[in-house]
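Heads up, one of the protein chains got dropped from this complex, but the rest are sitting where they should.
Chain nomenclature is as follows: A and B, assigned in order of appearance, with residue numbering initiated at 1 for each chain independently.
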Amino acid sequence: MNYRRSFFILTCLAFGFAFLYVPILSMVVFSFNASKLVTVWDSANSPTLKWYYSLLHNDEILDAAWISLKVAVMNASGSVILGTLAGFGLARFSQFRGRFTLNAMTTAPLVMPEVITGLSLLLLFVALEQTIGWPAGRGITTMTIGHMTFSMAYVTVVVQSRMATFDTALEEAAMDLGARPVKVFFLITLPIIFPAILSGWLLAFTLSWDDLVISSFTSGPGSSTLPMVVFSKVRLGVSPEINVLATITITVVTLMIVGVSFWMSRAARIEKAGA
Amino acid sequence: MANSGAAVKTAPWRDPAARPYVEIERVTKSFGDFKAVDDVSLKIYQGEIFCLLGASGCGKTTLLRMLGGFETPTSGRILIDGEDMTGVPPYERPVNMMFQSYALFPHMNVEQNVAFGLKQDGVPKAEIAERVATMLELVKLGGFGKRKPHQLSGGQKQRVALARSLVKRPKLLLLDEPLGALDKKLREHTQFELIGLQDKLGVTFLVVTHDQEEAMTLASRIGVMDHGEIVQAGTPSEIYEFPSSKFVADFVGSVNIFEGKLLEDEPEYVRIVSEELGGTIYVSHGISAAPEAVVWAAVRPEKIFMSTSPPQSDGGGSAHGTDNVVRGAVQDIAYLGDLSIYLVKLPTGKVVRVTQPNTSRHAEAITWDQQVYLSWDASSPVIVTR
Partner (left out) sequence: MRRRNPFSRIGISGRGLVVTLPYLWLLLFFVVPFVIVLKISFSDIDLAIPPYKPLIEWVGKNALAIRVNFNNYAFLFTDSLYISAFLNSIKVAFISTLLCLAIGYPIAYGIARSTPTTRNILLLLVVLPFWTSLLLRVYAWIGLLKANGVINNVLIWLGVIHEPITMLYTPFAMYVGIVYSYLPFLILPLYANLEKMDWQLLEAAEDLGCRPWQAFYKITLPLSRNGILAGSMLVFIPAVGEFVIPALLGGPNALMIGRVLWDEFFSNRAWPVASAVAILLLILLVPFMMWYQSVQARESAGTR
């Protein structure tokens, strides 16, 4: 293949990536700035780690982070189960009653504005509480349910597209050797698409961890998530502790992504070589 | 040509009392309006290597998949060892398949791959280990048990696939283009290994291929398929020497086909006049055709004698008086080492293909544009009526 690229394209790429990364890098840099004004560099006292200490002793933020973590883990695990079932079903069964609806229901959350989803979920919980008494007030449970509803759509897409490139001959060979369809799924399909399921888990985790709007609608007193706390702080302007939070987040995310993508490409290479 | 294994030395397909091992009864498979397999009936006997030969899209793979249980026939029945298996799913059939892409499970090593089928059957662990080890030895992969598929070469992967499908001792083994992915030298070597393996184990093979050389080497019998139908089934030599139609004659090997009309039609001989040839053809056996019918005479390139001087007529040589001989000019020569292919243009414009072995290192060199006489035995042409 001809890999030539024009100078124009190369310039665009350079500017594009600069555009994407300058804001991120600026946050990281200023997390070490001693000044409370964040963006005015205090060269006398910087670089410093004082805001890092401050953040790690900020109870409000730590409590919110803990709640976010709980919700994100439960959400990711639940979404993966629902999303894998839906993704597998949509990929392998070309016809079943309600296929059109399921397909629509798993693609709509991807584009729907979150304010709509959030509002509708809250109204549902209120109506349910009135009629059957559950859920009693809103909190971690309702947030998790809300997050799962839109996260599973993403997991479905990931699993479905993985199944599209999955060699059906492997499943046929397993059946030919005597395994019934259920066993084929658990012994052959699942282990092989595991990297995709894992990336679906991580995707669901991240979506939940970062979610503001739906959390705001479906949370209750005492169950503020990290984004909700950050939002209330940030509405008032810049805050150095938020920079620190950003830096930590970016570091963790980077390590995670690099690690997972290495693993996935290795697994894909192995599968290709084995074909 | 295949050394027919001990089980088929007696050519059971000729014995009306022999019970077929696999029976395909009037099987049709339609996808909407398209008939992939059209009313196919076939009997396969135990211990055979049966090859389905045909071009892509002829339906051979669909037929194979129906035998494996991956497709259900739209109509018709499939019986294996006397039992009706038409609707039975693949995991309940005593049939195993070797896939074209080998389909080795990438997350399991060689041993686990081969053992998979036995595990599904609930065979005790000790027995599994023993059978797997024996099978790996048989396919000459003795020490490879712990390797993973991505660490194997193409030929090794193929053997694992073979071992995996044979270890269950299936009644029927289906092979989908088994040698397609191998290079030429390896292919030849593997062909004979396959035959040896089959002979040893006595498993009935059904091979699907588009490569006629592969079919001719492996098969005890070949079924030529075209557009969903089996147009001829027989031993390789039957197919080659006695094709039943132009299609088969042309598909297997090369052939020269001369269109003509019956001049004389007697029980012991037939004489045909062909405009294409610019002469007459004398065939020393009778055929069944309507008088005045258009027929085709198929003559294989290696059966044609080529010389710079006119051939002797009658008694022993080629030609038959003025029949079976024609003049032409050499248009093209392809030197292939062991033989040479000559394309000879006749005065009628028809180009005839002749092959001659290069038996002498100093052949009376026949060169381009040389005038030559082409002749053949009265027993060589095959007359086909379609």
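The rule is simple: a contact is a pair of C-beta atoms (placed from the backbone, for glycine too) under 8 Å apart; a residue touches a chain by one contact, two chains touch by 3 or more.
Just so we're clear, the structure is a prediction, and the values are computed from it rather than from any experiment.
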item: Candidates A:L121, A:V158 or A:I193 - the one touching the absent chain; value: A:L121
item: Chain not shown: contacting residue from A:V184, A:I197 or A:A267; value: A:V184
item: From A:M143, A:L245 or A:A267, residue that would touch the chain that is not displayed; value: A:L245
item: Chain A residues that touch the omitted chain in the full complex; value: 1-6, 8-10, 12-13, 16-17, 19-24, 26-27, 30, 37-40, 81-83, 85-86, 88-90, 92-94, 96-99, 101-117, 119-121, 123-124, 126-127, 130, 145-146, 148-149, 152, 156, 164, 168-169, 171-172, 175, 181, 184, 206, 209-210, 212-213, 216-217, 227, 230-231, 234-235, 237-238, 242-243, 245-246, 249-250, 253-254, 256-258, 261, 265
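Note that in this section only the chains that are shown with their structure count from here on.
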item: Distance from chain B to chain A - Cα centre to Cα centre, in angstrom; value: 56
item: Residue numbers on chain A that touch chain B, as the complex places them; value: 167, 169-170, 172-180, 183, 188, 191-192, 269-275
item: Chain A contact footprint on chain B (complex, rising order); value: 68-70, 89-92, 95-97, 99-107, 116-117, 120-121, 148-150, 157, 164-165, 168
